[in-house]
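Note that this complex is displayed minus one protein chain, with the remaining chains in position.
Right, chain A next:
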Amino acid sequence: MTESATDTIQSGGSAATAAGSTAAVRPAPAEAIALRNVTMSFDLGRSKRMTALEDFNLSVAEGEFVALLGPSGCGKSTVLRLVTGLEQATSGEVLVEDKAPADLAKSHRLGVAFQEHALLPWSSVRENIALPFRLARRAVDWQRVDELIRLVGLVGFEKARPRQLSGGMKQRVAIARALVLSPDVLLLDEPFGALDAVTRRRMNGELARIWEEQHITTLLVTHDVEEAVLLADRVVVLTGRPGRVRHVQTVDMPRPRHADITRSAEFRAVVDHLTDLLDVDRKAE
């Protein structure tokens, strides 16, 4: 237990020192997530197979925020599930911190928020956020839990049960839960997909603010172009099934990015460009 705690401090604490000391072995910047020539196909029975991903390549650097953008059913959630270790690639290589993805989950250094919040209905907000501590069999750091409740703006709702919360609040609890152990890698699978446009926009603003505070390596899966451009350092646009990388867009607008940035000409231009790229698919269909 002490060992894994030290690990976290080393890898998350000072990226500069870590990169400097390992420069001889591995050129910086360190690669946090790597998918190489990944193909993923599912057996549908009666000798039919569905190929979700084909020859897929993706690399996310340590401390980088990457958004996967694509039409629904293009396999972007499959990419995320491969990185969590919940699914195994049919062929190719998936590495997280140079190891098998499941290793990160086993050592409790992965944070995930799914589209369905999946909170425990019998637990309070506070207990739900503390859950990762319990699953890691560590003593709950209540200070950390309360800090996250403040961060996601749920002060006063600590004792509420999930069913008493709105959809947006539940997602904020799910994100706080994903962050509570200070994970090395954060994976977000359309966390605001089920929310209305206004709430979604506000949540995006909050996620941007939260991310500013601790630059965690993040992979976000979304079909919302504005969301991707607002949050990410790089946006990877996927083709329709089978999913391949169509385009990689670097977004170097300065941070912190506030909601007003979405009205700037530069932002609109990037959004329009990416939307066009997504539309190519639909025309082809």
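We adopt the following convention: a residue touches a chain if its C-beta (ideal position, glycine included) is under 8 Å from a C-beta of that chain, and two chains touch if they have at least 3 such contacts; residues count from 1.
Criterion: contacts and distances are computed from a predicted model.
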Omitted chain (choose from "RNA polymerase ECF-type sigma factor", "3-oxoacyl-ACP synthase", "ABC transmembrane type-1 domain-containing protein" or "histidine kinase") - UniProt protein name: "ABC transmembrane type-1 domain-containing protein"
Selected from A:95, A:131, A:160 or A:271 as touching the chain missing from the view: A:131
Touch with the omitted chain, as defined above, among A:50, A:86, A:197 or A:259: A:86
Option from A:118, A:194 or A:261 whose C-beta touches the chain left out: A:118
Touching residues (missing chain, whole complex) on chain A: 84-86, 105-108, 110, 112, 114, 116, 118, 120-122, 131-132, 134-137, 181, 187
